[in-house]
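Note that one protein chain of the assembly has been removed; the remaining protein chains are unaltered in position.
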Amino acid sequence: MQKPALSARRLLYSSFWVSPLPFWLTLFFLGPLLLLVWLSFWDVRNFVLQPDFQLDNWVKILSANYFWQAYGRTFLGASCVAAIASLLALPCSLAIGFILSTRAKLTVLGLFVVPFFTSYLVRVYSWQIYLTDNGVISNLLAAIGLETGSLLSSKFAMQVGYVTLTLPLVVVIQSISMLSFDRTLINAAYNLGCGPVRVFFSVLLPGTRAGLILGALFAFIFSFGDFVSPTYMGGGKFPTLAILITDTVKSGQQWPRAAVIAIVMIGTLLIVALTSLKLAYRRK
Amino acid sequence: MVQKFSCSRRLFIKSGAAATGALAMPNILRAQTITELTMLAWYGQAEPDAVAEFEELNRVKITPKYYVGGEQMLALLSQSPRGTYDLVHADAEYVHQLVAADFVEQLNPSDYPLDDFFHEFHKFPGHWVDDKLYAMISRFGFLGISHNLDAVSRKEASSYKLLWDTKLKDKIGHFDWHLPNLGVLSQYNGNEAPFNLSEAGWSKLKETTLELKPQVRGFYDYGGVLSSLKSGEVSVMPGIGEWITGVLRRDGANVTTTIPEEGGLQFTESFSIGKGSRKAELARKFIQYMAGPEGQFRLANLNVFPAVIPSKRGWKRMIEERPEDARHLGMFEGSGNAMDLIRAGRIKIRKLPVQQDLADWNDFWSEYKST
């Protein structure tokens, strides 16, 4: 007698948790994306989108030299950011996780979160003052006898922008996994006679793998789709896929072609993300 | 109620003080009781220096949506319901697209003081379709070579050949839009009609452009153009004009624009009434105001950037009240002024490509940026 009631209640309980996000995302995320896929087969006549089913847009983009150049550039750039931001974040998350007092670690973590709240656009805009001709950095370098001129409109500047965007997030993600790492494991390893280096590589790194990989993944994703740094730090000189999309939309309402580029980007990111997640949550 | 609001609004404007956060709240409440006129425009067209008087006279608040580039304007229009924008501010080359896509209303020429204008603008080709008027010219300017005078003299800038000068390696910048850049390079190639190119002419233009790439520092949007020229990051930019250098000079930069021997381009701004506007009458009033002497004078001196105006009465007022600025813009009596440049055939109107698809030009631009 009780059983059906119980399972009905359980069903209610589980569907309360399972359904909200899928519902929202189907309506306002999957819908737009499917429209985008459909759009990639449309035609544009006299600046007006016309429903159609033709492969011209796909052929045009996938056979364009500049598309593949931009693709390679974007992928490589994002991989560099993932590596650089992860490496830069590691000492920070170690300090937060294992050196600082409870009070200090929260303060420092808070300090890393704050930049995330200030507009990325404004911060990139401010970097220009450092990197431009006669900017802060070239003046400093000139003082020690290095003539650099402007550092803007370069790949270096672009990486600075990307790291500005991603570093806070990577530090926070890494720190969470450091903070939640079971300290008794470390003590046990020490008691078994392991040195700090050994503890770091064979206990800590594997134990916080999920956080490390997730951090790098977020850095990759964010820089892969960013158009602010390539535009304002790279001087538009190294067009990435995101820039290519805006350029394509600007070009006579070519939304269908932009949709093709978009789908390729999404596909790439999907593969990268799935691979990383598999690595992150793989059971030993 | 209305009386009260307009009174306090007048007080507010008279006091002239900057609004603090506390003042701003009632200010917004007021805005809701006043008629709202929406405008899709290039930046600066609905700032107080342009519209404050009109707003005050007609008890209206102009709400702008600023865009960057005609393609973006078309994209915004095509995604918005009819009647979203009462006014559309556009470049001449896009007016035909606006008409073709049925985004703007037809205008009645007799509503506007066209007689005040130089006769070249009585029937400005881009604004008329099938002998019907769709846009009223508001102001215009010329595009040539903009340069930092510390690095490049006016004489050196008298030919586009300068762009390939080895001393300018890594010092050439581009405004990131293919049309004006390819347009002036087409003039350098000696094309009489820079946008009407045969297959051979188009190939030649692509070749010429690609040869310039090793010299290029970067591709910038409007904000980037301003800051890179100002900071010295870039010394020379083709295809832009006083609309950039005029602003920088106000800020003390030693820059100017030269129209080289090979010629320059003309850009033209205009106002149209958005299709389906429920305030078409007020929008018409606005265009009339902007074509009149007061509006024209304001348009010539906009904070965002100064420009030449088509109104003879506007010229007169500029010469009397702002002789220095008028001279820089080429608005003076006597030979060599802006109208003479046009009449001598040195200035070509910026257009969309005639024989190629716009998408082809854009594809090439993407390729150029990528190599």
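A and B are the chain letters, set down in written order, and residue numbers restart from 1 in every chain.
Everything below uses one rule, namely that a residue touches a chain if its C-beta (ideal position, glycine included) is under 8 Å from a C-beta of that chain, and two chains touch if they have at least 3 such contacts.
Here is the rule we go by: contacts and distances are computed from a predicted model.
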item: Choices "AMP-dependent synthetase/ligase domain-containing protein", "ABC transporter permease", "Cytochrome c oxidase subunit 1" or "RagB/SusD family nutrient uptake outer membrane protein" - which one is the UniProt name of the chain not shown; value: "ABC transporter permease"
item: Touch with the omitted chain, as defined above, among A:Ile61, A:Ala82, A:Leu151 or A:Ala242; value: A:Ala242
item: Identified contact with the non-displayed chain, of A:Leu36, A:Leu141 or A:Leu279; value: A:Leu36
item: Residue touching the undisplayed chain, where the options are A:Cys80, A:Leu212 or A:Met265; value: A:Met265
item: On chain B, residues whose C-beta touches the chain left out of the figure; value: 18-21, 24, 27-28, 31, 38, 42-44, 61, 63-66, 68, 79-81, 84, 221-224, 226-227, 230-231, 248, 250-251, 304
item: For chain A, the residues touching the chain missing from this view; value: 9-10, 13-14, 16-22, 24-25, 28-33, 35-36, 39, 88-89, 91-92, 94-96, 98-99, 102-103, 106-108, 110-130, 134-136, 139, 163-164, 167-168, 171, 173, 176-177, 180, 183, 186, 190, 196, 199, 210-211, 214, 218, 221-222, 224-227, 232, 241-242, 245-246, 249, 255, 258-259, 262, 265-266, 269-270, 273-274, 277
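Definition applied: only the chains that are shown with their structure count from here on.
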item: Rounded Å distance, chain A centre to chain B centre (Cα mean); value: 37
item: In the complex, chain B residues that touch chain A; value: 69, 71-72, 74-75, 78, 97, 100-101, 176, 216-221, 224, 227-228, 231-233, 357-359, 361-363, 365-367, 369-371
item: Residues of chain A touching chain B in the complex; value: 46-49, 64-66, 69-70, 128, 132-135, 150, 152-153, 231-232, 234-237, 239, 244, 247-255
